[in-house]
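Only one protein chain is missing from this complex, and each of the others stays in its spot.
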Amino acid sequence: MSYTLTEIVARFGGHIEGDASTVVSQVATLEKAAIRQIAFLSNSKYRKQLESTHASAVIVAKSDAAATSLPRIVCSNPYSYFAKLSAFLNPLPLSKPGIHASAVIGEGAKISPDVQIGEFVSIGDGVSIGSGSVIMAGCSVGTNTTIGVNTRLYPRVVVYHDCIVGNNVIIHSGAVIGADGFGIAMEEGAWLKIPQIGRAIIGNDVEIGANTTIDRGALDDTVIEDGVKLDNQIQVAHNVRIGAHTAIAGCVGIAGSATIGRYCRIGGSAGILGHLSIADEVEISAFTLIGKSIREKGVYSGIYPFSEKDSWLKNAVHLRHLDDMAARIKQLEKELESLKGRD
Amino acid sequence: MSYTLTEIVARFGGHIEGDASTVVSQVATLEKAAIRQIAFLSNSKYRKQLESTHASAVIVAKSDAAATSLPRIVCSNPYSYFAKLSAFLNPLPLSKPGIHASAVIGEGAKISPDVQIGEFVSIGDGVSIGSGSVIMAGCSVGTNTTIGVNTRLYPRVVVYHDCIVGNNVIIHSGAVIGADGFGIAMEEGAWLKIPQIGRAIIGNDVEIGANTTIDRGALDDTVIEDGVKLDNQIQVAHNVRIGAHTAIAGCVGIAGSATIGRYCRIGGSAGILGHLSIADEVEISAFTLIGKSIREKGVYSGIYPFSEKDSWLKNAVHLRHLDDMAARIKQLEKELESLKGRD
Partner (left out) sequence: MSYTLTEIVARFGGHIEGDASTVVSQVATLEKAAIRQIAFLSNSKYRKQLESTHASAVIVAKSDAAATSLPRIVCSNPYSYFAKLSAFLNPLPLSKPGIHASAVIGEGAKISPDVQIGEFVSIGDGVSIGSGSVIMAGCSVGTNTTIGVNTRLYPRVVVYHDCIVGNNVIIHSGAVIGADGFGIAMEEGAWLKIPQIGRAIIGNDVEIGANTTIDRGALDDTVIEDGVKLDNQIQVAHNVRIGAHTAIAGCVGIAGSATIGRYCRIGGSAGILGHLSIADEVEISAFTLIGKSIREKGVYSGIYPFSEKDSWLKNAVHLRHLDDMAARIKQLEKELESLKGRD
């Protein structure tokens, strides 16, 4: 399937400069693009790549439109334009409605007739799955869980019992939704388990990465609001709430009962302690531990800078004596003041 | 199923203040509790919530008993009381003894007749599974592994060959027990694999969270002692030993041959380097790397504090010059001393 720039602009907007009959069939990076491929420039920093690209056409912002003589689509947001064009050129394989003969479907399950259920899938009693959803091989959906419409579970996803997964959700392989939160109480030298009777509730348009875990609530629910995007290997503990449209990079850990606002962006391997509250539009750097609530939007960091090991060793040893250093500076200031007075 | 406070106290102890005939059927938080629900107060900090709760009854410590006029159970440890009451009100679904027709059972496997084995389960040759255990859909248990009594494997757990899992163990979905440890030796420019011929041994009353990994030993065994509680996405490397009743939060990494004591508590995303030894009753803060052995019980931390990014940048730049700062303070002290002497 290939399209002229004219056809693309008719569908997605923007305007064309150069040969509007140029035909493209795939998206690519400026660096690797070949003939019949369309690349994009979303960051003027890479403008130089426009000169050497072998793309047949490019998507650029107005401010970069004059920087190339290639046929180009000029638009306000080249990156989202590219996202939409790529989705159009690379549709997901058509779903194959029907339930594989090997799948095990529980009693009272309500599965829309156009749902695709793959081989070795376990669907518990009372589960409901909405129209157009695809449950791929080896997934397990626990009793009484509800899955919305047009949702896709990649192979080997597990959703425990009594959870809710919304519409247009994508969950990647190995993710586990609704496992017990980590609730224990010490009594007489041993831990008692606190039953985890809340649910995990996943909103609409959420994407959950491979091997990410979202625990069910202890008493109340764990809630992932609409439009949240979670990368791989994220751990979301019980009773966390993640606000709509927040995006979280890989390996982040969020402890129990933390509340994260809307439109936050959290960098990889960051951590958020329990029972905290993070405002809307907060950006947290990678590798940063948030140990108290954040009330104002902004960018927050706490990263120990790396250096060559010898240099790190030489400097880091003083971290255990910072309080002493601060006291000595104060003392020096006092003594110097007194010396100056004596003159 | 609902119970009067009288019935509850008869079973779990404590004493009642207020209407002993009050009936409850479920536990809840003070904040969300509704009629016929019983809430608890384990931290006097939240005592204010007693005033606004809609719970029918509450569980409180003696010191908080006068802070509410609600029907209440007064006991010494409201949190563990609540844990036991919740477990009583929320029993696990009854197991359904029997082996699903789709399960594959190896030769010589000894499976107690009341074990429940779900669909798509693989049980290797020579496996032994004790009475009352439940192996849920899609689990894989390797050859010659032994699983004790009343143990539950949630869907898609993998236990490799020759491992031992104790009694009353809970393992959540996606956990992998007994995979090869990371053992490699460099020879002539390439890594040779060191066969991992030890086992992973899991004691009794252990809980293992979703997507946690516990590697088998290289030569000797990896050992998780009785009563250990592990949250999600923890990595336990080969030949680690974790002492009884230690609790570890999510995303912690423990490197090879580390030995951790009994009754330790380790915060989320902490790390422990290899070949270290941690004493009993050590508490390690979240996000802290333990790089040498800890001989004394106590609380240990090493967290870089976060701040607004601009402030962090301005301050962090000096970390690479701390040694120079320390030298300059020393020099200032010396010169000041010499100036004072001259007066």
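Points to keep in mind about this one:
As written, the chains take the letters A and B, and residue 1 is the first residue of each chain.
The criterion applied here is as follows: contacts are C-beta pairs under 8 Å (C-beta built on N, C-alpha and C of every residue); 3 or more make two chains touch, one makes a residue touch a chain.
This is a predicted model, so every value here is computed, not measured.
The hidden chain makes contact, of the residues B:Val127, B:Cys251 or B:Cys264, with B:Cys251. Mapped onto chain A, the footprint of the missing chain covers residues 26-29, 31-32, 77, 79-80, 82-84, 86-87, 90, 93, 100, 102, 118-120, 136-138, 154-156, 170, 172-174, 205, 207, 209-211, 227, 229, 231-233, 245, 247, 249-251, 268-269, 286-287, 303-309, 312-313, 316-317, 319-323, 325-326, 329, 332-333, 336, 339-340, 343. The chain not displayed touches chain B at residues 102, 104, 120, 122, 138, 140, 142-143, 156, 158, 160, 174, 176, 179-180, 182-187, 189-195, 197, 211, 213, 215, 219-220, 233, 235, 237, 251, 253, 255, 269, 271, 273, 284-285, 288-291, 298-305, 307, 311, 314-319, 321, 325, 328-329, 332, 335-336, 339, 342.
Keep this in mind: only the chains that are shown with their structure count from here on.
The centroid of the Cα atoms in chain A and the matching centroid in chain B are 25 Å apart.
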